[in-house]
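A single protein chain has been omitted; all remaining protein chains appear in their positions.
Residue numbering begins at 1 within each chain, and the chains themselves are lettered A, B, C and D in the order written.
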Amino acid sequence: MQAYILRRLLALLPTLFIASVIVFAIVRMVPGDVVDLMLSQNDAGANQRTRDQLLQTLGLDKPMWQQYGIWIGQLAFHGDLSHSLWQGDSVISMIATRLPVTFELGLLAMLIALSVAIPVGVYSAVKQDAAGDYIARSFSLLMLAMPSFWIGTMVTVFPSIWWGWSPEIHYMPLREDPVQNLRQMIIPAAILGLSLSAITMRMTRTMMLEVLRQDYIRTARAKGMKESLILTRHAIRNGLIPVVTLIGAQTPILIGGAVILEQIFVLPGMGMLLLDAVNQRDYPVVTGVFLVVGLAVMLINLLVDLSYGLIDPKVRQR
Amino acid sequence: AAAGTAQAQAHAETPKYGGSLDVATTSTGVATLSWDLADWQATLQTRDTGQFYEQLFSVDLSKAKSRGGKYPFTISGWQPTDAVRGELAESWNWVTPLVLEVKLRQGVKFPAKQGVMAEREFVADDVVYSFNRLNNSPKKTQGYYDHLDKVEAKDRHTLVFTFKQFLADWDYRFGNGFFSGIMPREVTEAGGGNWKNANGTGPFMLTNVAQGNSLTFTRNPIYWDQEVIGGKPYKLPFVDKLTHRVIKDEATQQAALRTGKLDILSSISWEAARELKKSTPQLQWNRWLSMAAARVALRVDTKPFTDVRVRRALNMAVNKQEIIDKFYGGEGEMFVFPMNPAYVGYHTPLKDMPASVQELFKYDPAKARKLLAEAGYPKGFAFKMQICTCTTEQMELMPLVAAYLEMVGVRMEIVPMEYGAHLSAMTSHVNGAGYLTTVSDVNPTTSLRINFGKGQVYNAPMWNDARFDARVADALAERDEPRRQQILRELTAQIVEQAPAIWMPAPYRYTAWWPWVKNYGGELFVGAGRSAPIHARVWIDQDLKKTLGF
Amino acid sequence: MAANMQIHQAVQAPGLAPAARPAPVRHGKFQWFVRKLFREKRLGAAGFMITAVFLCCGLFADALAPYGMNEVDMGARLQAPSWAHPFGTDNLGRDLLSRCIYGAQISVVIGLMVAAISTCLSALIGIVSGYFGGKVDMLVQRFVDAWMSFPGLIVLIVVASVFGSGITQIIITLGLLIGIGGSRIVRGAVVSVREDMYIHAAKSIGASPLRILWRHVLPNVLAPLIVLFTSSVGTAILAESGLSFLGLGVPPPHPTWGGMLSGNGRTYMLQGPWLALAPGLCLTLAVYAINVFGDALRDMLDPRMRGAR
Amino acid sequence: MATPVLQVRNLTTRFKTERGVVTPVDGVSFDVNAGETLAIVGESGSGKSVTSMSILRLIPSPPGRIEAGEILFDGRDLLRLSEEQMRAIRGDRIAMIFQDAMSSLNPSITIGKQIAEPTTLHRNASWAEAYRNARELLDKVQIPDAESRLGAYPHQFSGGMRQRAMIAMALACGPRLIIADEPTTALDVTVQAQILDLLRQLTRQAQMSMILITHDLGVVARYADRVAVMYGGRIVEQGTAREIFNRPAHPYTRGLLASIPRIDSDTGQPLQAIEGMPPDLSALPPGCAFGPRCRLASAACVAARPPLTAVSAARPPEGAHTAGEGAPVSASHVKACFNT
Partner (left out) sequence: MSKPASTPEERDTMEDILKVEDLQVHFPVMKGVLFKKQVATVKAVDGVSFSVQRGETLSVVGESGCGKSTTGLALMHMLHSTSGRILFEGQDVTSFSCAQAKQFRRRVQMVYQDPYGSLNPRMKVKDIIGEPLQVHGLDKDRQAYEQRIADLLRMVGLLPDMAERYAHEFSGGQRQRIGIARALALEPSLLVCDEPVSALDVSIQAQVINIFKNLQKRLGLTYVFIAHDLAVVRHISDRIAVMYLGRVVEIAARDDLYQTPKHPYTQALLSAVLVADVDAEASKERVVLKGEIPSPLRIPSGCRFHTRCPVAMERCKTQDPGMSEHGRGHAVACHLYT
């Protein structure tokens, strides 16, 4: 098992390497390069000379493989993800300020999603086709069906008109004021979480229906167990693999895809950083964000894979 | 600088110090770029660094409309010559036609900054240093300072600019433009790119940067400037704290304004303004014409737009008045580009333009069809029009334009492009036959040059006319302003008539602020993109704020 | 008892092997399906109906829509719902009902196509990787990892800028994005099915891996697949609206529900709430309908549910 | 041996399937006395397991349903109890050993925990105590190395070990009635003997009753006090073990006994099996279910369903009941056949 984990961790390296090559190349090949954008910042009009000079200064005049060599060299030997082309800040420090926001938002959203999805999913499997099932599912699906930007906008607009309340726009880091921070995070996290919860809830319901018909559930009943205990102790676990996988699959959405909510709720997270960086063609930042998101996704998927073994002992033996 | 006495009544209240000011600025789209001026990143850079890096020239805010003057100060790149006021410069005069002597203000000080510099006086060497640093930056726009030979310090407070040739823009290029900030040597040595080192003579000091969220400034206690209110001078700035909010989402901006989380919101669409007036009647308002005038550039080097008749026909085919009336709810102006009405003296109103120009703004589908037929397109044609997905309003409007064109048989296929790709297509001159651009024209002397000069980055229509370029150059070299205005007015009429684009109307936008924001009339800019002197003069009526329940 | 008696009467000559019982009247599979759906899965049936209605709207949009999809009438700007315009009009005076109907064309097409592509992809990758395990799994999963860590946004921007933004591009890109991510879910399910005895039994019969995958593994991971499929319909429609929000959606003048909602719907939220209400309702209803229908479908495909009630 | 612990009266259970209604339990009645072992034997697919699951109300529903009957346990009708009351009985007063030990164990929970569970549920025992108990139980059912096997998962057990784990689970709370559905099919004879001896010891000492469903007629002969023979969803014969083995009355019982392979006989001959096909429970003939396969079948057998009647006139039914449908059966030896 350790060997497996070790192998997986080692496998991260080539994966990250290949992926970084791809992203490194792709972001630079997208039409509209950073120099064009920098030139357009000028009011006086620029010429070819300016352009060449900029290319050289930014080190973009070298062939791509050389640029990559320099970049990966810095990363390998100095643990440095290079610097933003615009701000000149180190990419690591930029990500370091953004990551906690995203991480917190994602974690909260995930917690909310799970704490809604699993009980509702289980409930509606148990009450299959009863009114409760219909209502629970409908509610959950409505949350899925309403785009998060829409809910987000409603939450910002209407309360501000009716009650003079609007979400806080000044981001307060968790370290400085946890209460304020949570107050700020909870709404976007809830919106994100609830919309994620629908799929998880449906997966839970489906798997529950599969499991509840198994013979060992009958055995548990024959022991005189309460239904609720049967569910929590015997049923949930056996239907959990796809649900857990779903959590892994939703990670990229949480880390990279919360842009919209970050935008509406003025949260300085990775999504916004990425969006800005992409818009500004800030190659090192894009690559850096990608690398960090990638690492996170891969680690979470590793955890998910390991959890298969915890959930299903048959899988453990490989 | 003396305050207008006529407005004594308006300023009768005695200002109070303290409080904080929260603003969401005009371009909230992108967070601050570099903090180092030598990185040459124009607009957004000045917006934020302008709070502490001052320049030689600024404007006389007492000439603001709200203070009884005639200028709204809502355009970012240019200020009328008669409104210019020395900022770090006290006075200036031409010693010879090519030598300018500038006397610097005395007693201006850089505040102390821990680990960067001690408090010290601002001197001529600082200007020389800053200029040379900008001039020698590898990221410099080539040719930007070519009109200058050298900049020297004659003594501690006197500067001598030696010109190679006269340039009408000289005060804008290094004085109150985008690349004119004075950054002390100590800061660059400590690392000018790091916001923690930033320190200038301006009214505010940068104290915190929350990437992608906000910039926080505190007042510079030893700021030199004063404001006379009710005949009494007051040290500036009034507020203790100034916060710039980076809020991309408009709904969020407006909600924040509505709930008093923002004191000033600079840029609001007319529609949102109407709603805000209803839901929050206490707000104060100012209306200004958007600089981002849209036009569908038509590549004059590509068929069928090589034919001026086709280009004129497309202009006539679009019902611009209806767009103003219906799409912009009546809150728009027909003729705004390439000379914005705010360029007093340079702008000719449409009614004074030749008939051939006026014709372009009248809806006349019959004539359009006729012109097209004459040009050999009786059945019309199809073309692709590239549009940036970032301009939401235009994304809405363009289908409407397409519908108008359809009626004269021209099919405009809208090709949305992502921001970077779209912009880059223009700057590297590979844009399509039709190309929607909303790039604003920063000042009257540059507008014609950068939008229609051969090879210029904003020249989406690929206008290429040597005589035109020469006339523009003439205007730039012209020392006499009325004569310069004359040339530029003529050139404007010429280029508009040639219709290298479908000229679109521009909508008005609004600035709103709460009544407790005092000594403010909706001004947005002094010089290029800066707002520091405006914000320095604002004081907060904290009692009023409390009475209003905030 | 009574039921028993009836059955007894149905039997003819006793003493024979009871094989000679008359075969029950056979309906077509579809008929059976619809009948059962409407009898037992009311919510699912409703979902089915709504989905069908939207599909029809999409298919026959030209015939159904009272106005053209882009018919501008600046005179009738921002009108509240009325008889002439049951859903009201938008800021260009376009009829919202018509736009919603045309929107169905595109949104439903996007939803279904993306779901089809992504589910097939998920199933393919997930089943192969989960079933074969070992090196194949390791390799495929690293690929999936790498792909999933691509911020989807970049992929979309790349595609939009390299291939232009259009419906096809969006469908393919979203299909890939959702599909490859979803493959992990399928794989997870396969991993737990793989060790079941009946798979061993099939192997020992000599069934080829392909057959085992198709006949044994696939049916037993069908439940999560159906959930995946129906969820991705919704996800895709919503993703398109999210893209519109970021300006990367289906280009105008094609109306999409998401685009209408994120564009005008938000801008005129206060002046003309119907601008958001109409497409929002369509979107919500469609996503909801497809999902409940999917749930019902899953329930009905479960052999253990057969013959219930 | 006087008071019945369990009285099943006229129990009928049906499954509604797409192909029609299946009635695997059709008016079944029997008693189980305290300390007694009732063996149910019979055709595979004749409804033995469904009967036993019906007693604990564990029929999967849908598609199954208990349609009629009474199940009196200590005088209380189980079919009328609330779910909660039923829970208190399951696993504590009545325990069940399921036939399919393989799929009846939760694959993702350790054997130890599954065995310990009933104790914590009904005895309020701590997990530590329950585990200790579980260990003892595993020892009792002859699983070697019980301590370390507690932590194993079902798939790591052999078929027989799983079956024994099921037995241990059933014994955890010391139930009054244990329903054992083929508890020893996967066990070798020596272990089987030990387990069954253990169960018998419990019935003797703790007055536990047992319903033992099995196909191993040797086991029946040795361990059962009374025997019920099922065919086609009905009880066709019932009596003491001795009566059934020595004087089988129903043709099916006779056929069954004749099919037993003998360990000591010469095996040149093929084994004897009852001819014909087993009945289809969804389309039983109106008459005797065994009729189509019965050599003695007469017209009466085809026309009507034979009621349970006492076998020997020499020994009249003790309860003086007329044996018939739904009537309590207390005569020691009854059969459902017109002809013997």
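By our rule, a residue touches a chain if its C-beta (ideal position, glycine included) is under 8 Å from a C-beta of that chain, and two chains touch if they have at least 3 such contacts.
Nothing here was measured: the structure is a model prediction, and the numbers come from that model.
Only one of D:Val8, D:Val21, D:Val41 or D:Leu78 touches the chain withheld from this view, namely D:Val41. Within the whole complex, the absent chain has one touching residue among D:Ala206, D:Leu271 or D:Ala304, and that is D:Leu271. Per the touch definition above, the residue from D:Ala88, D:Ala193 or D:Ala303 contacting the chain not shown is D:Ala193.
Screening C:Gln31, C:Ser82, C:Thr168 or C:Ser208 for touch with the missing chain picks out C:Ser208.
Touching residues on chain C toward the chain that is not drawn are 17-19, 21, 196-198, 200-208, 211, 215-216, 219-220, 222, 303-304, 306. Within chain D, the residues in touch with the undisplayed chain are 15, 17, 19, 22, 24, 41-50, 99-100, 102-103, 142-145, 148-149, 151, 156-161, 163-164, 181-182, 185-194, 197, 215-222, 241-242, 245-246, 255-257, 259-264, 267, 270-274, 277-278, 280.
The rule we apply is simple: only the chains that are shown with their structure count from here on.
Rounded to whole angstrom, the centroid-to-centroid distance between chain A and chain C, based on C-alpha atoms, equals 23 Å. Taking each chain's centre as the average of its CA atoms, chain C and chain D sit 48 Å apart.
Contact of a single residue of chain B with at least two other chains is seen at positions 251, 279, 418-421.
Among the residues of chain D, those in touch with two or more other chains are 60, 155.
Those residues of chain A that touch chain D in the complex are listed here as 213-216, 218-226, 229, 233-234, 237-238, 311-314. By the touch criterion given at the top, residues 30-36, 39-44, 77, 138-144, 173, 177-178, 193-194, 210-214, 243, 245-249, 251-252, 254-256, 258-262, 279, 418-428, 439, 442-443, 446, 449-450, 453, 455-458, 528, 549 of chain B touch chain A in their complex.
By the touch criterion given at the top, residues 30-33, 36-47, 49-50, 53-54, 56-57, 86-89, 94, 97-98, 153, 156-157, 159-161, 164-171, 263-269, 272-273, 276, 278-281 of chain A touch chain B in their complex.
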